[in-house]
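The complex appears here without one of its protein chains, the remainder shown in place.
Up next is chain A:
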Amino acid sequence: FVNKLQYLARIDRARALTAQTAETDAIRFLVGTQSLKFDNQIHIIDFDDENNVINKSVLLHDAGEIWHISGSPADKAVLTTCYSKTSESRVLTCAAVWRMPPEWESGNHESPDDSSNNPQTLELLCHLDNTAHGSVACVLWEPMGDGKRVISLAENHVLLWDLQESSTKATISSSATLEGKGQLKFTAGKWSPHHNNTQLATANDTAIRGWDLRSMSQIYCIENAHGQLVRDLDFNPNKQYYLASCGDDCKVKFWDVRHINEPVKCLEEHSHWVWSVRYNHSHDQLLLTGSSDSRVILSNMVSISSEPFGHLVDDDELSDNEESQQEDKGKEPLQDSIIATYEEHEDSVYAVEWSAADPWLFASLSYDGRLVINRVPRALKYRILL
């Protein structure tokens, strides 16, 4: 049983990583490359759990270097990218919705190492036209939605798009603009899976803001959430008011958005900027962070999770998660702890992501193009389940 797997992507530089959200059977990650000189690609990394084999397929993304990638929650072939485009010595980051060609799986699958094989090209569905709004920082799909609504964050604008005609046409249904002095620019955002998908959290500079998508108005603002730039956000999938954020002050902070004056908890384990923070989709005590100190840290934040005393039998969510239908053994409250620090990377880690199919598996991507797939330690897994 292999606990760690490494996959050295044959790419120059890469920042963008996502799990294929709609895929619930195969463990599959998408990596977008970043190169100004060569054609950029999307690498589809399949992890065969039984044989411990990694299979890679490559799709061509010729629009430009990829800064952000995100898979549709409804259609596993559909994805969005944010890519930079240079025209007339001006660099602009655009966003587009793509469809993977249906035959990609048979195409490159057999010979993953043969790069001379002509990769297939992504099929463009539509542009999320942002020429009026500036560079796009990221595109967010509606969580667990029907794949018809996305939000893009462009400079200081929040744009809510409706995708029509099988995603070939995108229209702005509503938008909001962040006003204020200075040049405001969103750096990250997250669509809340709670409250009927009506809330959004964004980060700009050191502040975290909450938005109501029905009225497109700000509902809360955590000024100076971090000492320096906020790099990433994630919502607790089980606790609707809880939010994790990370930033350049090397800290990971946990917020209850009803009490924004003080963070609920603060971790300071990394020695450089924390670029990415991710809650496990089903066990929200498991938290993954990636940092430019080249480390990935898996923490167990039991005390502020939805199961602070271990798993409770009469929990309503029991039926949602067939894996945790085990009996509670009346354990003492668990301590928050760092489970593991992964040091396989040799360059800054800009993205970490849990697998959509297997809640105990995660991938991390460093700038030098190395993708590492790790598993939650077995002992901890059983402690959480039993």
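The rule we apply is simple: a residue touches a chain if its C-beta (ideal position, glycine included) is under 8 Å from a C-beta of that chain, and two chains touch if they have at least 3 such contacts; residues count from 1.
Going forward, contacts and distances are computed from a predicted model.
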* Determine which name in "Vacuolar protein sorting-associated protein 51 homolog", "Cytosolic 5'-nucleotidase 1A", "Alpha-1,3-glucosyltransferase" or "pyruvate dehydrogenase (acetyl-transferring)" the UniProt entry assigns to the undisplayed chain of the complex. => "Vacuolar protein sorting-associated protein 51 homolog"
* Selected residue (touches chain absent from view) among A:T198, A:Q228, A:S282 or A:S306 -> A:Q228
* Asked: With respect to the chain omitted from the figure, which of A:S89, A:T131 or A:N261 is a touching residue?
  -> A:S89
* Write down which of A:S152, A:N204 or A:S294 is the residue touching the left-out chain. => A:S294
* Structure fact -> Note that chain A touches the chain not displayed via residues 10, 12-13, 35-38, 84, 86, 89-91, 224, 226-228, 249-251, 271-273, 292-294, 343, 346-348, 367-369
